[in-house]
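Here is the structure we will look at.
Note that one protein chain is taken out, while the other chains of the complex remain in position.
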Amino acid sequence: MIPAAFDYVAPDTLEQAIQALADGGEDAKLLAGGHSLLPLMKLRLAAPTMLVDIRKLPGLSGVERQDGHWRIGALTTHATLEHSPELGLVSEVAATIADPQVRHRGTIGGSLAHGDSASDLPAAMLVTEAEVTLQGPDGQRTLAAAELFEDYLTTAVGECEVLTEVRVPVLDGYDHSYHKFNRRSEDWAMVGVCAVVRAAGGTCEDVRIGLTNMGSVPMRATAAEDALRGKELTAENISAAAALAAEGTNPPSDLNASAEYKRHLATVLTRRAITDAAG
Amino acid sequence: MSVTSAAPGGSVGAALRRKEDPPLITGMGRYIDDISITGTLWMAFVRSPEAHAKITSIDTSAAAARDGIVAVFTGADMADIGGPLPMAWVPPGVEVNNPEHWPLARDEVNHVGDPVAVVIGEDRYAVSDAIEDVVVEYESLPVVVDPEQAIAGGPLVHESLGTNKVHEWTLAGGDVEAGFAEADVIVERRVVNHRIAGAPIECRGVIADYRAGSLTLHSSTQVPHFVRLFMALLLGLTEDRVRVIAPDVGGGFGQKLQVYGEELTACWASKRLERPVKWVETRSENMSVAHQGRDQIAQVRMGAKRDGTITAWHVKILADFGAYNMILTPLIPSLGAFVMGGCYKIPNVQTDIVGVFTNKCPTDAIRGAGRPEATQMIEVTLDQLAHELELDMVEIRRRNFIPKEDFPAATATGVVYDSGDYHATLDRLLENFDIDAFRSEQQRLRSEGIYRGLGLCTWTEICGLAPSRITGPAGVGVQAGLWESAMVRVHNTGAVTVYTGTSPHGQGLDTAMAQIVADKLGVEASVVDVIHGDTGTGPEGRGTYGSRSLATGGEAVAKCTDKIVAKAKQIVAAELEAAAEDIVVENGKFSVKGSPDTGMALADVAGIAYIGAVPEGLEPGLEETTFYDPENFVFPFGAHACVVDVDAETGKASVIRYVAVDDCGNPINPMLIEGQVHGGVVYGIGQALYERVHYDSEGQLVTGTFVDYAIPTAAEIPMFETDRTVTPSPVNSMGVKGVGEAGTIAASAAVTNAVIDAIRPLGVDYMNMPLSPMRVWEAIHSEGDSES
Partner (left out) sequence: MSGTVNVRLKVNGDEHELQVEPRLLLVHALRDQLGLTGTHVGCDTSNCGACTVHLDGQSVKSCTVLAVQADGAEVTTIEGLGSEGDLHPVQEAFWNNHGLQCGYCTPGMIMAAAALLEENPKPSQQEIRRGLEGNLCRCTGYHNIIKSVLDASGQSVSEEVSA
C-alpha cells in the first residue's frame, strides 16, 4: 500500500519547522520516526498534504540526567530507551513495544504526540509523572503528562507545536514493573499495567499504577493506588487494591477483548505488576 | 544439520541441504514482483466496500483523466470473455448450485472486496491513487454472514438461485443407526472449525504479456497448467498460444491452487491494450479476496461400547463456502469425509455435508483442506468419549486402532487405506513422551494453580491426490485427471535436467527429486537440475497441492528415470558385450554385475547416445517422458502430543512442548520431512490459538491486516521434538507418502485436546477453537459448556 502524495520539507532549525507547520495549515503533520503516521498513511487512513520531517533538528536525541530528571530528546528511539536501564520503568516499557525494527525507528516524541492509549509509553509517562516540552510560534511551554492526553488519538500538542523533549523524574527508591497482556508478543497491548512502588519496611509509601488501553486515553488507577498507599505490602492488601484497578474505566470492546474482560485483566495485571515491583 | 553432498547412490535418505537455497538466501530469488518487462502497465482493483449490494452506477471518468492512467475497465467492458470463472467439481448424481462468478462484478457484489473495476496505468503509485477516484454507487441488499442463518431461510446471497444451499453430499458405510443402537454411550458435540486465511507471506501477483497472438502469463500460482487451460478457454485462445510460468512462489498453502479473476483480467487487459499488465496484490486485498479455508460447523455423534469400542460415528457438516464456488470449493469438506473414520476401525460411519453461500470471501482448499476439520471432529470427540467412560486417552485409541494386519484396509465407506501401523507410531510417541511423569507433574502444578494439559492426536489422512480413476469425472467428480508427468533429459556431459509437472513453492522438491534421479543414474544430486512451473518447457502437468508432489510427481520422475536407465543399460550392454539385464548401476557406474571396474559413467553413456552410435533399434538421445497415475491415494499417519499451560486468570494458553511422530513412508530427505512437519504444526497451532478470519454482522471484514489476523511469530512457538516410524506405501515404487499437510491435520486437534485437558478441573468439558485468551477465560467462568 502506498501513501497519498504530499509535500515534504526537512528543516534545519526548530524555528523553520514551526514555521513550516504554520505554513502547511491543518493538514500539515510532523514526521519523526514515522511509525505511527506512515502505517496510517499507507492504509490511506491519514492523508496529510505536508510532512515536516524533524530528523535534521539538532539536539533532539539522547538521554541525559539533569537536576533530578531524565531529559529525553523527542527523537530518542524506543531502542535507545530499551538500552538505557537507568530509566527504570520507561526502559522496561520501551522494550515491549512492537518488535526490534519498530523500536529502531519509533521515537518517544512521536509516540506521545500521537497519543494512542493502546501504545505503551503514555501510561508510563503518567506513572512517572513526566512532563513534555512543546515549542510553538508563541514560544515554549511545559505540560504535565496528565494534561497531554485529551481524547482518543488527541493530544494537547498544538497544530504548530513541536514536542521537543520529555522530562522524566528520577524515581530513586522506587521499583517498577510492566505487565503487558497480548496474544502475540509483537501485538499492541490488550491491556497493560505499569506500576512503580516505593516501600519501606514492607509498607507501601507510594504506589502509582498506569493503565494502557483501558479507555480513550491512558490513565492512572487512582482508586487502587489510594487503597494501597500506606498499607503493608501483603498479598491480601495488594489483591484488594488491585481489585479496584478498573474502577472508573470504560474500555471499548473489540474483537479480542470485551470491556468486561479488559476490566478483569486490569485487576489481574495490576496485582501482578505491584507484586513484581514490590517483590 | 544437513549434509552438503552425497556420493553417487547415496542420495536417497540423506539430509542433503537444498539446491533451492543459494539464490533465496542471497536475495537472488525471482518472485513475481521481481520480474519486469519493458513497457509494463500496472493494474489495481476497485473493490466493493459493501458485503451485498446492487451496483447502480460506476463513474470512471475522474480516474481515467488522471495523469498516468491508460484505461479503466468495468465488468461490462469484459463482456467478450468466454464465460464465468471455473468451478471444476461435478459430482455424479449431485446437484450443485453454481452462480456465475465474473472477474469484475456484473450488477451485483456479494462480499467485501468483490472487484468492481480495474484501473490500468503507468506505475503502481499512479493506479493506487486512481482507484480512489472511481465512484461507484451501491444499493445495499440484505446481508447474511452466519451459515446457520443462511441455510435456515436468511437473506439470499444469489436471489436467482432461490436458495443459499449449494449442495448436499453424503458418504456412508455400514448403518450408523444400527451402530448407535448397539452403543452403551453416545457423545454429541457441535464442533466449530472457524475460518482461517491461507496467508502466504508473498501475496498473489501476475504479469500478463500478450503480443502477436500469444500470451505469456507469469503468476504466483501452484497450478500453472490449470491456469493455462482456463486462460485459453476464457480468452478464446488455443493452449499452444498460452504459456504460464510460476516463478519463485512465496508460499501457497492452497490459496494459490486456484484460477483467479485477477489472472484473467490481467490477460484480457494485456490483449486489449497490447501492453504487458502487472498486478501485485496488497496484503489487505489478500486478506479480503484470496480464498480462505475451513469454516465448518459439524454436529457430531459418536457411539461406543463401555469398553471404548466405537460402534457408530455420524457427522453432519454445514460448510460455509462464502459468496461463490471457486475451482474446488464444494469438494473440500468431502476430502474430510474420505477419512472420517480416522485411524480407527469403525464399522458404521456417515458424513452428511451441506454447503451454503454467505456474503463472505469464498473458501476453498487451504493446507489440509477438509482433513484438519475431520481430524478435529474425531479426536476431540474421542477424548470426550474417553472422559465419559473414564478410560485413558491412550487406551481408548489403542482399542480402536485399525490393526496393522488389516492393511490394505478397507474402511466402512469403501476407502482403502494403503498401509499403516498405528500402534507403532503411538509406541514411538510414548518413548519420546513419558506420560506418567507428565501426569504427576500436572497434578503437582495444579496444586500451585498452574493448569497444564496434554492433548494427543492420532490421525491418518488421505493425500497424494490422484488417482484419476477415483478423483475423476466418473468417480468423485473432479473434471480433470490428477495423474502427474515427468521428463528426464540426460545431457551430453551426463548432467541431467528433470522436468516435473508439479509446481513446488517451498517444499524442497528440487532437492528431493534430484536425490531420486541421482541414485538411479549413479550421479551426484548436484548435477541434476529440476525445473517446474513453466507450461512452455515440459509436458502437461497438474501442479502442487494435496501433498501429492512426491507420491505422484516424484514417482513419475522415478518411473521416467527408470526408462532412462533401461535405455542406458542397452547402450552399455552393447558396448561391454553383455546382456542388458546383467547391467547394474553401482558406485557411479553402469557395469556388468560382478565386474565393477569396467563400467561406464552416465556421461559416457550419454556420449554414445548423442554422439556415437546407439545400438540398432534404439533412437539416439537420452530423454524420456512419463505420465503416472497411481492406483490409490496414500495415507500418512502419526501420533502427536501437545502440552499447553493455561493461565487460568487470563485464559491465555501457550504451547510449551510438542512431540510429533510421523510416518510418511520411506524418507527421501529426512531434513525436508522435519521442515514440513514443523511448519505444518505451526499452521495448526496458529488456527487453534491465534488465527481467525472474522466478519461482523454486516459482512465487514474485521481481520483485514496482519495487525488483526494474528499469525504466530517465533516468540509464541516452542522448539519441536520430531521422530518417525517408517511404514512404506505399497502404492508407489519408492514406498513414499506425502507430508506437506500432515502437521496441520494433526495439530489443531492436539492443541484443543491439550487446552481442554488443562482446564477440565476448572469445570470446562468442551470448547471450540479459537482458544483465544478471552474465549478460554469465558469458558472457565461460564456455566456449563462453551460450544459457540
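Letters A and B mark the chains as written, and numbering starts fresh at 1 in each.
Criterion: contacts are C-beta pairs under 8 Å (C-beta built on N, C-alpha and C of every residue); 3 or more make two chains touch, one makes a residue touch a chain.
On a predicted model such as this, the values are computed, not experimentally measured, just so you know.
Trainee: For a quick check of understanding: of B:Met28, B:Ala178, B:Ala566 or B:Ala613, which residue touches the chain that isn't displayed?
Mentor: Considering the complete complex, B:Met28 is the one touching the chain left out.
Trainee: Out of B:Thr74, B:Asn193, B:Gln507 or B:Asn753, which touches the unshown chain?
Mentor: Once the missing chain is taken into account, the touching residue is B:Gln507.
Trainee: Out of A:Asp53, A:Glu205, A:Glu247 or A:Asp276, which is the one that touches the chain we can't see?
Mentor: A:Asp53
Trainee: Can you tell me which of B:Gly9, B:Gly173, B:Gly250 or B:Gly308 touches the chain that was removed from the display?
Mentor: B:Gly250
Trainee: Residues of chain B in contact with the chain that isn't shown?
Mentor: Residues 1-2, 4, 17-18, 20-31, 33-34, 124-125, 199-203, 248-253, 282-284, 505-508, 671-672, 674-675, 677-683, 705-707, 711, 713-715, 717, 719-720, 743 of chain B touch the chain that is not shown.
Trainee: To test your reading of the contact rule: which positions on chain A touch the chain that is missing from view?
Mentor: Contacting residues on chain A, toward the hidden partner: 1-8, 10, 31, 34-35, 38-39, 41-43, 49, 51, 53, 55, 79, 98-102, 104-105, 184-186.
Quick note on the criterion: only the chains that are shown with their structure count from here on.
Trainee: Between chain A and chain B, tell me the centre distance in angstrom, where each centre is the average of that chain's C-alpha atoms.
Mentor: About 44 Å separates the centre of chain A from that of chain B.
Trainee: So in the complex, which bits of chain B are touching chain A?
Mentor: So the residues of chain B in touch with chain A come to 124-125, 128-129, 132, 282-284, 649-650, 652, 690, 694, 702-703, 705, 707-708, 710, 712-713, 715-716, 772-774, 777-778.
Trainee: Looking at the complex, which residues from chain A come into contact with chain B?
Mentor: Within the complex, chain A contacts chain B at residues 1-2, 4-5, 43-44, 181, 183-188, 190, 255-258, 261, 264-265, 268.
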